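Shown here: the complex without one of its protein chains, the others still in place.
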Amino acid sequence: MIRFLARRLVALFAVLLAVTALAFGSLNVLGDPLFNVVGFIASVDCDAVLAGEIEDISGQTAGGRGDCEVIQAARKEHRLDRALPVRYVLWLGDIVRGDFGTSFKNEMPVRQVLADKLPKSILLMTVAEVIGIVIAVPWAIVAAYRANRRFDRASTVTSFGLLAVPNFAMGIILFYFFVVRWQIFPSRFEDTDLAARLKSMVLPGLTLGLPLAATYQRLLRTDLITTLQEDFIQMARAKGMTDRWVMFRHALRPSLFSLVTVFGISTAGLIGGALVVEQIFSIPGIGRAVVEAVIRDDFPIVLGSVVVIATGFVVINFFVDIIYSLIDPRVRRDD
Amino acid sequence: MTRTASDAVIDTTTRRRLGFGFWVSVGWLFLIIGVAVLAPWLPIADPNETGYGGRLDGPGWAAWFGTDTNGRDMFSRTIWGARVSLTVGFIAIVDGILIGGTLGLIAGYFRGAADRVISFVFFALLSFPGLVLALLIIASLGSSLMVVSMTLGILSIAPVGRLARAATLTFAEREFVQAARVLGSTHRRIMVRELLPNVMIPMSALALLGMAITIVAEGGLAFLGLSVSDGFSWGKMILLGSSPRTLRNGPWVAMMPIGAMFLTVLALNFAGDRLRQYLDVRELAF
Partner (left out) sequence: MNGTVNGQPLLSVTDLRVGFATQRGLVRAVDGVSFDLFAGKTLGIVGESGSGKSVTAKTLMNLLPSYARVEGSVMFDGRDVRELAAQKEKHFWGVEMTMIFQDPMTSLNPVKKVGEQIAESLRVHLGRSRKEARDEAGDLLETVGIPEARKRLSQYPHELSGGLRQRVVIAMALACSPRLLIADEPTTALDVTVQKHILDLLDELREERGMAMILITHDLGVVKGRTDDIMVMYAGRTMEQADTATLFSTMRHPYTEALLETIPRIDMPSHTRLVPIPGRPPDLIDIAPGCPFAPRCRYSVDACVVECPSLEGHGTAHVCACHKPVGTEAGIAARAANEQQGTTPTGLDMGLFEGAGSRSGTGAGN
């Protein structure tokens, strides 16, 4: 078990390095980091200005500070004069110390922005997962118990339908009926107390949770049907255990493996979904923040959010691995 | 020795047939692709002609799908929107199959260090929530049709590549590949002539499922205002119809493209799923 954990931890750190490098790299290689910091004046040829070949025309309008001074200051502050790998390492050091930089927009520390937005997104995703599982597990059990009967066929059709509805479409459909037409739920996030917060989360949670429920249902149903054909299920029946006992005490747990694996992977879809759903239901979460930041070219916010989101995703999948080994004693063997 | 009559029953009930639903799905896909390709020559309104009808006219004879806030014909717009959505979906999955398929083939055929490196790249790519990665790239490169398609293509590299790798691993051990090796065929020849055709078979199911996912992903980006800036896709149309006021007065503006997208994604999913069962591909992990 300890060797297993150690191996997993090493893999975790390798992936975290790769993911942060990917995020840092794509913003710094694909885009022009100088442009990201100073805007269009990045194109001024400062070497030429300093050499006196061309004139610095900005100084007069910008309170005596020339473009080149701004650029040089920015280069220094953001270490743009260093090589990319060095910058990455230094940046990683900052991140580890909790320094995510400051937003271009309002000079707020990115860390503070994240601390403000993140809990709302986490609440949203938790509500969505809870809805997904609470719907999926009983649904799958009933469907698998009477596999290929009427209920099971109807639920296959239903889950296929649910999975073909993109989450933004689902959000708008729910928004249309429950907010616009029937006015049962508030149109934007209400942050007054926990009850209001939860009520505001019902529709966004359903938007993300229903397709999730369909995914989980299909997986768990298939696994349950496979498990129910196993010899040990026959054996349990031969011991005179009731259908209910066999289902809950014997079949359910060995059927959870795929579900647990997909629980981790599906978080990716959930994060993507949160970006969209937070827009529709006006939830001031991290998804909305990152989308706004992308539109405004507020790169510290983009990078900070992306790193936090990706790290969260990787860490969740790390724990999923551990949980997996706990429910399946066969995985724990060190061989 | 344990095979009893009840096992035999299961054998006879699992038929290897694509079934009626598969052909209905394929029919819908051909229809939507057909009208999208032929849109400029179809006798439909100009999708950008404001004042084709009144503001937010309901669906009726003049405008089958109603009109939007600018009086533009939604039927025509839904067909034109399909052009962008389908193009992005198609380019993205073709990209994914070209790059991911090649990498997967190399990893599965050569094994060893190449496999370890490529597998780690796949793993790292999968460790990034898809839409967030797309957001990053588009934030850096802007949102032309090509950038969006390529970005979504990059997202499909890892899942496609993993399938290609798994398929290659199983086929590389088969007799016909071994025979080619013994006969002194070059690696490239073996990969292209012997392995590729076999790996392409499970890939076809994945292509359909993957296209559904990329169409939805493009829709998501468009809905966030981050997709193709020149032209409009279904996602952008849905965004335009999604304000509470438009929803209240003309729900069809959002619902018509939602419906078109739903049917297309449903058809792709269904056809892909049937094909997957028909070809008996197990390791589809999209």
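Odds and ends about this structure:
Labels for the chains are A and B, by order of writing; each one numbers its residues from 1.
Here is the rule we go by: a residue touches a chain if its C-beta (ideal position, glycine included) is under 8 Å from a C-beta of that chain, and two chains touch if they have at least 3 such contacts.
Note that this is a predicted model, so its numbers are computed, not measured.
The residue from A:H78, A:R197, A:R221 or A:H250 that touches the chain not shown here is A:H250. Between the chain not shown and the residues A:I95, A:A236, A:A268 or A:I286, the one that touches is A:A236. Only one residue in the set A:E69, A:D297 or A:D328 touches the chain that does not appear here, and it is A:D328. By the touch criterion stated above, the residues of subunit A touching the omitted chain are 230-232, 234-242, 245, 249-250, 253-254, 327-330, 333.
The rule is simple: only the chains that are shown with their structure count from here on.
Centroid to centroid, with C-alpha atoms defining each point, subunit A and subunit B lie 21 Å apart. On the subunit B side of its complex with subunit A, the touching residues are 120, 123-124, 126-133, 135-141, 212, 216-217, 219-220, 223-226, 235, 238, 241-242, 244, 247-248, 251, 254-255, 258, 261-262, 265-266, 269-270, 273, 285. The residues of subunit A lying in touch with subunit B in their complex are 14-15, 18-19, 22-23, 26-27, 30-31, 160-161, 163-169, 172-173, 175-176, 179-181, 187, 265, 267-269, 271-272, 275-276, 279-280, 290-291, 294-295, 297, 299, 302, 306, 309-310, 313-314, 317.
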